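Read through the structure below, which is laid out as structure tokens, and then see the notes.
In this view, the complex is presented without one of its protein chains, the others remaining in place.
Take a look at subunit A:
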Amino acid sequence: MKLDPAFIWEAFVKLLAAIPTTLEITAVSVGFGFLIGVVTALARIYRVPVLREISSAYVTFIRGTPMLTHLLMVMFGLPIAIDALSGALGLSFSSVQVPMIGFAYVAFSLTAGAYMSEVVRSGLLAVNRGQLEAAYTIGMTTWQALRRIVFPQAFAAALPNLSNSLIGMLHGSTLAFTASVVEINAKAQIVASTNWKFFESYIAAALIFWGLTIVIERLTALLEKRVARYDRGGGRMIALKEIRKSFGRHEVLKGIDLKVEKGEVVAILGPSGSGKTTLLRCINYLERPGGGRIEIGDVAVDCGHPSKKRHSPSSGPFGHGVSAISSIPPQDGAAERHGRTRRRARRAEG
């Protein structure tokens, strides 16, 4: 027996008809799996009393057992449950009326849910805790903060894992043949059953799966680029280096460093009189800084040698430590990246 390239092509064409079934199983399991994943992940992160324990047990059990056993257990366990329930309620519905693919949907959704739970959880945990705090600071409710600030960032962080789960479920859908669902793998067996050219038909099946996987990977890469655009696309917008400003003998700004990327939103927080407005007025040159360097886009302004006008910390009437903003680089927690802050920050400045 020799390899028959013509039959590979023939099988390939026949297998194309089974692609929708495979994609359907994948889409349903990933879709419902994601919902399960979000609920269980939130229950675990927010430590919701009973739900949390159930979620943990569910995730641990599913992740510790093969996907095939989930399908087998649903296929043989669910009918028992359905029949017992309909018997108790006196309904005429019986498990025989459930299409086999329904069991595959339920089983694979449960499988995907556990893996998605971990993906969602790691995505949410990847978002800096300060982001939520910053959102609270400007008066958002928890739900607003989650929806507007946390979820978009978590999605970006989880994207590679989401794509891997999707690919995992795509590959896992081959198990549906156990439930006599004719997806690509089952079809490959049927196609070859007449002439026993299994090798050829499985080559065709492998090529289809390989192609689908590569498409998913490419699409993810595109999406990742799109999602991460705010991060890498811009480059530096504003850079301050050792900005100093004194009014008379009172030194307000004692060498402020700040970098703002394009598209980034920075909130400057500090008590009254700590120099927030002075800093902003220095950036747009309403106030002339006593030293340092300001870069905005391609324009750089040198405001005298930074160290030339250096006062000793105790030279001012208040000593050092009065202006809360001094020497704290605003990136460190005081300023956070998120949407809708700038307007509020400005308003607060008056």
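Please note the rule applied: a residue touches a chain if its C-beta (ideal position, glycine included) is under 8 Å from a C-beta of that chain, and two chains touch if they have at least 3 such contacts; residues count from 1.
To be clear about the criterion, contacts and distances are computed from a predicted model.
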UniProt protein name of the chain not shown, from "Cytochrome bd-II ubiquinol oxidase subunit", "Amino acid ABC transporter permease", "FeS cluster assembly protein SufB" or "Bleomycin hydrolase": "Amino acid ABC transporter permease"
Per the touch definition above, residue among A:13, A:35, A:54 or A:80 touching the missing chain: A:80
Among A:35, A:206 or A:300, residue touching the chain not depicted: A:206
Per the touch definition above, residue among A:38, A:106 or A:119 touching the missing chain: A:119
Of A:102, A:130 or A:160, the one touching the omitted chain in the full complex: A:160
Touching residue (missing chain; options A:46, A:61, A:93 or A:247): A:61
Subunit A residues touching the omitted chain (full complex): 1-3, 61, 64-70, 72-73, 76-77, 79-80, 83-84, 87, 115, 119, 160-161, 164-165, 167-175, 185, 188-189, 198-199, 202-203, 205-206, 209-210, 213-214
